[in-house]
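A protein chain is absent from this complex, but the other protein chains hold their places.
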Amino acid sequence: MMGLLLQGVLLGGYYAILAAGLAFLYSVMGIINLAHGAFAVVAAYMLLVLSNLTGISPFLGLALILPIMAIIGVIVERTVFEPSNRGGPLLAVLATFGLSVVIDNLLFQQFGANTKTLANHIGDLSWASWDFGGGLYVGKLSVYTFFAAVIVLGGLQLLLTYAPVGRAIRATAQDSDTAGLIGLDARRIRMISAAIAFVTIGIAGAALGMRASFTPYAGGALLLFAFQATIIGGTHRVWGTLIGGVILGLAQTLGAQIAPQGFLIGGNLVFFAALFIRLMRGNLNWRKLISYKQRAMS
Amino acid sequence: MNKLEIRDLEVCHGLLKAVRGINLNVQAGEVLAIVGANGAGKSTLMRAIAGSHRASQGSITFMGQTLGDLPAHKRVGLGLCLVPEGRRLFPKLTVQENLTVGAQIGRIGYWTVEKIFEVFDNLVKRRHANADTLSGGEQQATAIGRALVANPELVLLDEVSLGLSPAIVDRVYSILPQLRETETTVVLVEQDLGRVMKVSDRIICMLEGRIVLEGATKDLTRDQIIEAYFGLKPNAVEGAET
Partner (left out) sequence: MTPTYRIDRWTTSSRISVWACALILLALCLVPLSGDDNLMSRGVVLFVYILLAATWNALAGFAGLMSVGQQAFFGLGAYFAIRLSDGGIPVFVALGLSSVVVAALSWPMSFVMLRLKDGEFAIGMWVLASTCHLLVNLDPLIQGETGTSLIAFNSYDPELRRQILFLFALGSAAVVLGLLFWLLRSRYGAALQAIRDDDEAAGSLGVEVLKSKRLIFVFSAFGAAIAGALWLGANISFQPKSYFGVQWTAYMIFMVLVGGIGTFEGAVLGAIIFFVIETFFAAFGVWYLIGLGGAAIVFSLGFPQGVWGAVVQKWDLHLLPIGRRLTLTREPNSTQTDD
């Protein structure tokens, strides 16, 4: 039982990394990126290709892939987010959904339907575990993933709180017109935000590739997990994402004990339970809390 | 030397011409007050100067540079700052963060975040409070401070006394002598005529998007301004006809 709970919590770390970029973009730019999962899969494929070509470890590969993800983020911001945002949040939903369809199928076209994994590029890490005695084994990779989640989310938290660029991001999120009046270039800040979000997506892609196998069409499911963790976390704090991920991970792990299909059903049920609680508590919109726009304060 | 030159400026709100055919020079170091009834186009003019509202015609020249379609954030870099109507602080940033983010443009000068806390010492104990928890006076002080830390050459103050008690307004305006000292040019929009007469060097009065009266404060009488304010012809004040 103890092992099961630990497994669920660690799985939550993976979901938190997955959700970080989605929640970040949503809270600072108001964009729900439906191509979020697809881009994580793109990152995983890039790491795979790099490892296959050069034989370097995916960890080292990340050093190259993350800057590329940042550039992709800037490009997507300039070509999709920014133009669609001018037409309202609903157009962004359609445009990013279209983008996910294009990416999924391009990946399929390029790599075929076979499942791929980075597991054989990371030595014994994919199966190595610590023995805590009493039959309690904990996989090293999932522990590292959990710590990576803490570092990613903690990094975002520190960045938003203490770094000048973080303050500028928050100010622009709260009132982009006024941000311009004090000399902040909202366009540049949106590009930086997108780059940051896409770097976290790159890390999520690495976690995806190392812990399991993936296919070109895996993006949809990843988006759903990330979204569920974000909603369950249901808070205006960055750490809510980790809590949401952990709850989702626990629900799935415990659900899987009941029935094979219980893994996904458990997660979905917790998601709807969280929605229901929100319904009962009144419309507590976490996004409003973090970045609500105010026309005039008087 | 003129700090700011406005030629034939026209600004539209949709189909409505809010500002029409404005010509105006603002001299370095002066305090210019704009008065006028609600809807006279004062705030629109201020926003057009700051670059947050696009002018449809005419030109604005700041320190010899034509601004054209230069976006607001670049004008701040040149030393042109607007304290917008309604304060518009970042509600979920603390007082200190609001000020720091204002200083981020990186213009070094007399004003620093700490200097603001010195001048508006009532903000010190609210340093780490979120802006949306502040009182009106504290908000206004923060909003002015947020603009000043960019060390502007020209600061535009739009209705800074709105909704504040007279004692608080005194406190807000106590910043003006220091602005004169640092040779900062000030353009302010103000409803309180008494206050305007006291603090400004020059007054312009706007009516329906136009300047209808302009003059040095010491040369203008209160009645003259009131007539211009309401668009009354001097000989028609008590007349039945218009």
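For clarity, chains are labelled A and B in written order, and residue numbers in each chain start from 1.
As a working rule, contacts are C-beta pairs under 8 Å (C-beta built on N, C-alpha and C of every residue); 3 or more make two chains touch, one makes a residue touch a chain.
These figures come from a predicted structure and were not determined experimentally.
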Legend entry - Shown chains touched by the chain that is not drawn here: A
Legend entry - Chain not shown: contacting residue from A:Ile32, A:Leu66 or A:Val238: A:Ile32
Legend entry - Residue of A:Ser51, A:Thr178 or A:Gln228 in touch with the missing chain, whole complex considered: A:Gln228
Legend entry - Sole residue of A:Phe97, A:Tyr144 or A:Trp239 that reaches the chain not shown, by the stated touch rule: A:Phe97
Inset, instruction - Pick out the residues on chain A that sit against the missing chain. - result: 26, 31-32, 34, 80, 83-84, 87, 89-95, 97-102, 105-106, 108-109, 220, 223-224, 227-228, 231, 259, 261, 264-265, 268-269, 271-272, 275-276, 278-279, 283, 285
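As a convention for this text, only the chains that are shown with their structure count from here on.
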Legend entry - chain A partner contacts - residues on chain B that touch it in the complex: 50-52, 71-74, 76-77, 81-82, 84-93, 97-98, 100-102, 104-105, 131-132, 136, 139, 146-147, 150, 162-163
Legend entry - chain A residues within the chain B interface of the complex: 164, 167-168, 170-171, 174-175, 177-186, 290-292, 294-298
